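In this view, the complex is presented without one of its protein chains, the others remaining in place.
Letters are used for the chains, namely A and B, taken in the order the chains are written, and counting of residues starts over at 1 for each.
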């Protein structure tokens, strides 16, 4: 029995504007090939205009999330960030804070211990298409 | 000094409808019996209609959380999820995303390093009573 830590980085080309990328299978492949039987998988989004979310990957739910955020943090409000910075993505910084950029999933029996309806979703809400980096790190025995 | 990882699963029968179950003592017992002196306890809710939350277990606060979510994501909105799926829990998928299904708590001196008012709460917001699985995993030295 050896303790293992393995790290990788995914490069995702997203369309921004609340793009949802389901990375469950990629994370699962990495976990399965890591040699870790029991431990944790950390998924970390390296930007400030999106999030990592464990939830159900269903088109209706995704549209409902967008509707909710359009109520809480609409695209076209004159955010103070716009006056202080060079970009127009104030809404995305609000949504990223309400969601989170870091999620840890248990690894059991050499596999992700996700529930039946749980997927690992990267939400990218930048105002334009962008290349996004997500770190995945598996640690355990 | 040996590195340890120990995993268990709690089965909770909840009433749904924003049921709050305080699992602090169960998690604490597991941490204390794990043999880990310094490390981390991961608490992971295996569903998409609820959350794990570290917060104060006080009846007024719980009612205030419900009021807030009834503003943000009311029970009776015609969510798109309802037209695409066979269930009527669209609100719960919104709340689960705003909260989170995964929380990590430091273990120090063989015990949970929680603050005075912090409890580990499972919130289940399914539309009906349900059996819910929560994974608790302790890792460390």
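Miscellaneous remarks
Methods note: contacts are C-beta pairs under 8 Å (C-beta built on N, C-alpha and C of every residue); 3 or more make two chains touch, one makes a residue touch a chain.
Please read all numbers here as calculations on a predicted model, not as lab measurements.
In the complete complex, the hidden chain is touched by one of B:12, B:85, B:113 or B:130, namely B:113. For subunit A, the residues in touch with the chain missing from this view are 3, 5, 7, 42, 44, 46-48, 72-73, 79-85, 90, 93-94, 96-98, 100-102, 104, 133, 135, 137, 139. Residue positions on subunit B in contact with the hidden chain: 3, 38-40, 53-56, 58-61, 63-65, 67-68, 71-72, 98-100, 103-106, 108, 113-115, 117-118, 139-141, in rising order.
One rule holds in what follows: only the chains that are shown with their structure count from here on.
Averaged C-alpha coordinates put the centre of subunit A at 19 Å from the centre of subunit B.
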